[in-house]
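Worksheet: the structure to be examined is printed underneath.
Complex shown without one protein chain; remaining protein chains in place.
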Amino acid sequence: MEIYLYIALFAPLVGSLFSALFGASPKTKVTGIVASGLLFVSFVSSSILLSYVLGGHTVHVEMMTWMATGDLYIPFGFVVDQVSVVMMMVVTIVSTVVHVYSIGYMDHDKGFNRFFSYLSAFVFSMMVLVMSDNFLGLFIGWEGVGLCSWLLIGFWYHKESATWAANEAFIMNRIADLAMLVGIFMLYWNLGSLQYDVVFANITTLPVVVITWIGIFLFIGAMGKSAQFPLHTWLADAMEGPTPVSALIHAATMVTAGVYLVVRANPIYSEIPNMGLFIASLGAFVALFAASMALVNRDMKRIIAYSTLSQLGYMFVAAGLGAYWVALFHLMAHAFFKALLFLGAGNVMHAMHDELDPFKMGGLRKVMKGTFIMMTLASVALAGIYPFAGFFSKDLILEVAFVDHHYIIYSVLLFTAMLTAFYSFRLVALIFHGEERYKLFGIHPHEAYKFMLIAMAPLLVLAIIAGAFKGSYYQLVTSLLPSGEYHVHSIATYWIMTIGTQLLVLAAIAFAYKKYSSWSSVPDGTSALEQSFGYKLLANQYYIPWFYEEVFSKTYRKLSHCLWKEIDLKIVDAMVDGIAGVVYKTGEKTHKIQNGNLSDMLRWMVIGLVILMLFAVGFSVLAMFAQAQVEFVRIYIGELVLGIGLVLVAVSVLLVTYHAASIRKTGKGR
Amino acid sequence: MQEHILSILIFFPALAAMLGFVVHKDSAKAYGVTVAAIEFFLSLWLWKIYDPAGSGMQFQELAPLISQFGINYFVGVDGISLFIIILATFFTMVGIASLTETRRLKDLIITLLFLEMTMVGVFAALDAIIFYVFWELSLVPMLYIIGAWGGPLRIYASIKFFLYTFTGSLLMLVGMLFMAFLHYKHGGVWSFSILDWQAMNLPVNYQMWLFGAFFFGFAIKVPMFPFHTWLPYAHGQAPTIGSVILAAILLKMGTYAFVRFSLPMFPDASVLFMFPIAVLAIIMIVYTAMVAYAQEDIKQVVAYSSVSHMGVIILGIFALNVEGITGSIFLMIAHGVVSGALFLLVGVIYDRRHTKLMSEFGGLASVMPRYATIFGIMMMASVGMPLTINFVGEFLSLLGFYKQSHAFTLVAGTAIIVGAIYMLAAYKKMFFGTVTKEENKHLKDINRTELMGLIPLVILAIWLGVYPKPILEPIDKSVKELVVLMHEKARTVEAQKRIPDLTKSAQEVH
Amino acid sequence: MEITLTHYLVLSTILFVIGLIGIMRRKNLLLLFFATEILLNAVNIALAAISHYRGDYTGQMFAFFIIAIAASEVAVGLGLLIVWYKRTGRIDLDQMTSMRG
Partner (left out) sequence: MFEAIAFYLFAALTISMFTITVMTQQALYALSAMAAGMIFISAFFFILGADFLGAVQIIVYTGAVMALYAFGMMFFDTTRTVVEKRTNPRFVIVLATLAALLTVLVVIVPIIAVDMPAQLPIDPSAGNSQAVGMVLFTKYLVPFELAAVMLLVAMVAGIVLAGKKMDKSLTLMAEEEIELMQTAQYTPVAHEEVH
């Protein structure tokens, strides 16, 4: 089985390196096909591993030593167990689809080869992240996906906004990574190892405070990667990247790495239930917070990005409440339908010549039938309508919150579910229904390539039927994760809840359709709604990006400029130059002493004699004191010597200046 | 030959440099590359015959110079110095191979070969006087390189460089003389042997004074905040090759000396001064990173970034445990590779445009894709991306220091954030966006000569990031010996607590 | 009214002061030499006195050698002075500025 593990892991790397060879050459389809093919190979290997793991085995290999020094020993070790194999399947499926799709999507782009190189490298990093058997290996993948995310967000590097967003994403992730590193340090110094099995076996021996800190630091790391508040702003800006990238990285895989980390580290979080509650509360808050921003946004991709953020919030609620398998399940289901949604959005963008404002579209269902069906179904899945994937995973999270008696979280999530349904169908309605507003802008939309639609099909299928795997999935992962059936005890409550939720969601959908399906004009920011404070607040993302820019970025910029110009040049360097200047000036000033006049020299000689003898007398007096064993003198002898020396120097300086003055006087007299 | 390998390594370049005077100036470069390559392979051979299992100093050579004062020609290597020597020979080779200078090329190559002698000498010396002599001699060729081939402010920069570092090393010399005197007072014979000094057991207050004396010499060389201001000038004015050697090797002398002198000789003082130095190191890391962000000149960005990274090295050294010290020695090598490469890369663009201002560029990624790629890889190595060479060192250094102080490590860890900020900002300014300047539209991509220097560095940066074991192992071995020695010598309770007792933990394992 | 060592030392100090004053205010080289003679003699008195009061010949010996040195100094110094005078016609210190720094 190890060979399959290596194939699954390294096939994307080979694809990436292969494409990189053509990085600077003109576009060749070969790179796309080879990279996609290798990913498919990786997918097949993962499937084989899945069947193997389903048989109750796990694969654990240690490829080679990476770092070994002192007591530290970190190998390149990989493990395929029940959790990682699920992640591997998600990653390989979505990335294979996205790769094939990208062959069409990036068709006209100059950086075609480069794109596949980056995209495959990303998949490799993601595989390292999920397959590693220790925290530092995870960190390699963690940073690797960050790097690829940077490369891919800034893929169109000539665009200022894209490169800015890329840097923002990278730096924000770095902030979180620091916390994660600290968490890793704590693990190492407390447990002496970073291997999952060792860590999880011994974590209970640590005091709760230490575990809490470890949990906090690791979670801050997860917050960065999964764009949780307050490190969330990068995700929306990351939509500057090509749409397949958004589908793969910023919806399906990378952003869920944080959830994966919490799920993976469940033995740590199980020890600190309060921390879990905090995670859940933050998740619920982010779910609502992000959904509210999606309500009014006028950028198609950003709406979907906020929706992703919101769903990540759901996952963290589940993970925080200890329902790790539920979190992982939602992660999986979400990956499928959200990637589908993004790819559909990509088709629309292509058709609309990169127009992103849904208000400028409308009525596209006539020209883009396939895309219309797929996006609608994906939205249905996202909204959580039975029997689509979202229903099984998302409603489960609601149940978890309810069963655990966290009613506030429950109601927040329920409300968010309604919002989710509303904004999803607002988007669908604006894009595909109503009048053909795009005609005002002289755009002639067309459907995407056939093979792109076909490539999307597996995702569509999975988005519809993923819920059916729930049983076998549960069997699989609960052999590693804490099991827990979350069933409402009374049948009546269960049915009321389920049907009630469905009805609320359907109502939200209907409202969205009613309001937007016959929209006819492009809003220009003058309507009363758009003038209202609430709308502005939401449209400006609660002014948080503005706040970050004003408070952090500008301060940092100003501070660093000030440090350079004011402190480094004017204080630190000037001090050094000042010392040199003093020495030089002293030389300049005092070289008159060497005026060659023997008579003056004689006088200087006497002065020098006096000074030296003063020193000699001073020191001998001190020595006498020391001999007399005066206690304080012995203790402070250094200070005394220094003090007397200083006094002597002062006296001599006085003498010298006095004398210099008298010399000047005679000089004038002459 | 094996037993004299170190002397050959030290004096071969000097000899070759002297012969170089008779070489015709057209063939000077070929001659220089050949000599440097031979020297490099000799150093590789040294690595090959170095016994990783052996303990202590290997290939020791001892010849008396002034025996009544215990001054000997005494050289040897251990895992700590071995790789820095190889790095020095490697960079001299790469530097000469990728030289694009045309003015007085022969003189430059001869100067570089002399410089190589002093560099190898410093890292191989086991006698303090020999060490000091090479340490000071290394200033002279660098002074010439900056002063003769530098930019418009070269005289100011070179004199500042010389006087600043020279002042520091004078204090160090005083410390050395006092150490020798103490050895005389203690054992009745003069000795300048570093190994003898390491065996001396000094009272804590002596340790503190001596530590201070040595500290200034080393700190200026490193350069630690607030003694760093000579470096931006030196880098700003030095020719590419000067910056490369300065950043890659010469700065390492300071940190290497900390490991060779300060730690084993004054373990108690090291523990005592650990936190003040850590504070300086942290200021160095964060402050210079912020200053780097404000720079307008790409070379200054790299210069300040190298100061910032040196802060991490210092922090790792004063972690005083195996993880930290090993990490910082590895980081010395890593930093050498990465900042050397970055300076070479800056040199590439400077050769083409004769400006280093970032505002003059923009959009270079589309004009010079290969250059942008290599620069990008090196930048990522510089910000400490895992699987690149820097990460191993930075991770281990910070990991080591975490044992000593949690809060300090957290603050110092911002290195990975602020480092990313200035590097990405600089990269964005230079390579991203659209090409706005007419001059930049037809820039030639990186050529073969330049690739010759850069490709090995890229390979090294990634290879050692993925597989650091061959280097890490010998370092680890020597560092363990160092830590054992430090723990044995530690007098204060604090020091015994802070410096781990390896013998005990080893017994526990077995 | 015992004359003690201190008396001699005070005398010696006073003479030394006089000598120093001479050294500092004289411009004529010849008279400068006189002042140095005074200094030497002041020291001689001190040495002889210490020798006497401590019963030790060493002081006298040193005084003796000082006299010898003073004599040779005068011989060489006057020779130089004469050469200088022949060259310049003056023996003022102020004109000897060839050692200007």
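Note that the chains take the letters A, B and C in the order they are written out, and that residue 1 is the start of every chain.
The definition used in the following text is that contacts are C-beta pairs under 8 Å (C-beta built on N, C-alpha and C of every residue); 3 or more make two chains touch, one makes a residue touch a chain.
The structure presented is a predicted model; accordingly, all values stated were derived computationally and were not measured.
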Query raised in the report: The complex has one chain that is not drawn here; which of the drawn chains does it touch?
Result: A, C
Report summary line: Interface residues of chain A toward the undisplayed chain are 599, 603, 606-607, 609-610, 613-614, 616-617, 620, 655, 658-659, 662, 665-666, 669
Requested in this report: Pick out the residues on chain C that sit against the missing chain.
Outcome: 1-3, 7-9, 11-22, 24-28, 30-31, 33-35, 37-38, 41, 44-46, 48-52, 54-58, 60-61, 63-65, 67-76, 78-83, 85-89, 91-92, 94-95, 97-98
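The definition used in the following text is that only the chains that are shown with their structure count from here on.
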**Report entry** Where chain A and chain C are represented by their mean Cα positions, the distance between them in whole Å
**Finding:** 88
Query - Inter-centroid spacing, chain C versus chain B (mean Cα positions, whole Å) - result: 61
**Report entry** Whole-Å gap separating chain A and chain B, where each centre is the average of the chain's CA atoms
**Finding:** 33
Report summary line: Residues of chain C that touch two or more other chains sit at none
Report summary line: chain C contacts chain A in the complex at 20, 23-24, 26-27, 93-94, 96-101
Requested in this report: Report the residues of chain A in contact with chain C in the complex, numbered from low to high.
Outcome: 591, 593-599, 601-603, 606
Report task. Sort out for me which residues of chain B touch chain A in the complex. Result -> 160, 163-164, 225-230, 287, 290-295, 321-323, 326-327, 363, 365-366, 369-370, 373, 380, 385-387, 391-392, 395-396, 398-399, 402-403, 406, 409-410, 413-414, 416-417, 420-421, 424-425, 428, 431-434, 466-469, 472-473, 475-476, 479-480, 505
